[in-house]
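Next up is a structure, given as structure tokens.
With one protein chain removed, the remaining protein chains of the complex are shown where they sit.
Let's look at chain A:
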Amino acid sequence: MSPLLEPVRHRGASNRSAGWLLPLSGWMVIFYLIPLVFIIGTSFRTMVNYQLTSEFTMQNYLAIFAEPLYWKALRVSLLLAVKVVAITTLIAYPLAMVLVFIVPKRWRTFFLILIIAPFWTSYLIRAYSWFIVLGNNGILNLLLKSLGLIGQPVQILYTGTATTIGLVHYLLPIMTLTIYTTLENIDPKLLEAANDLGAGGLRSFFHVILPLSAGGLVNGMMFIYILAFADFVSPATLGGQTERVFPQLIVDAVQWNINWPLASALSIVMVAAIFLVLLVLSLFRNIGSRENGGSGK
């Protein structure tokens, strides 16, 4: 074959590019969009003798709004999610800063992988591993006892504290990675400039590092907020179901009551609650950034 004699055919494939998108698009439409439509539809039905009825009804939603149990679970889940996001962020931010500003470059990937990799491993096993640590005869109680700090074992397992610990442990890696990525992208020259202009560590933190990493920080917080709100593994295992979280009610409606329409309505209410909070937050954020822009010198 003599390449030089071949005509130039740049971008010959671009017409056919849509074809390459078909497998992914098809899968997503059939197994993602349609099921979402189905769950919305099902939430407006009822179940009689394990069969879905065909008539439209608001009954499930009305039942949810009238039942204090659901409101309480919603409040429990919201508070838990907020608490978990706050604690995780407070631990993750300094951790990411240490990785970026203190750990030498050649060691960074090593430590980063050690911290991040657990996020992709079994969440169940990670929750379970806390049973051994937090139990009444667990490592933590033994340690505290041998240090003479406590006489009787402290009950941590099967309480809200254990739920929170499990969730923070679950989400810390991904939050650290998110903040790390934004911090790593900050131009070191900006910090040098701040330093040259006489800003101390705290001032460069509040005036340079924090504002520049705010975007990644907020994205990370939103992401872990969704995961924390929708989780039932930690509350059901470590928390011992002491306080019913909202996702647990969905699971109950499927497992024990076999009431799919109610479960559907509950999960739609949950998603609505999650995104309502995010919407309010993002409104605040827009107002905040506009004010910042206005007062810029």
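Criterion: contacts are C-beta pairs under 8 Å (C-beta built on N, C-alpha and C of every residue); 3 or more make two chains touch, one makes a residue touch a chain; residues count from 1.
Note that contacts and distances are computed from a predicted model.
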{"item": "From \"Heterodisulfide reductase subunit B\", \"(2Fe-2S)-binding protein\", \"RNA polymerase sigma24 factor\" or \"ABC transporter permease\", the hidden chain's UniProt protein name", "value": "\"ABC transporter permease\""}
{"item": "Absent-chain contact - pick from A:V48, A:A66 or A:I102", "value": "A:I102"}
{"item": "Contacting the left-out chain in the complete assembly, out of A:I39, A:V82, A:V154 or A:L281", "value": "A:I39"}
{"item": "Those residues of chain A which, in the complete complex, touch the missing chain", "value": "1, 3, 6, 8-14, 16-25, 27-28, 31-32, 34-36, 38-39, 42, 91, 94-95, 97-99, 101-103, 109, 111-118, 120-133, 135, 137-139, 142, 169, 172-173, 188, 191-192, 195, 201, 204, 223, 226-227, 229-230, 232-233, 236-237, 247, 250-251, 254, 260, 263-264, 267-268, 270-271, 274"}
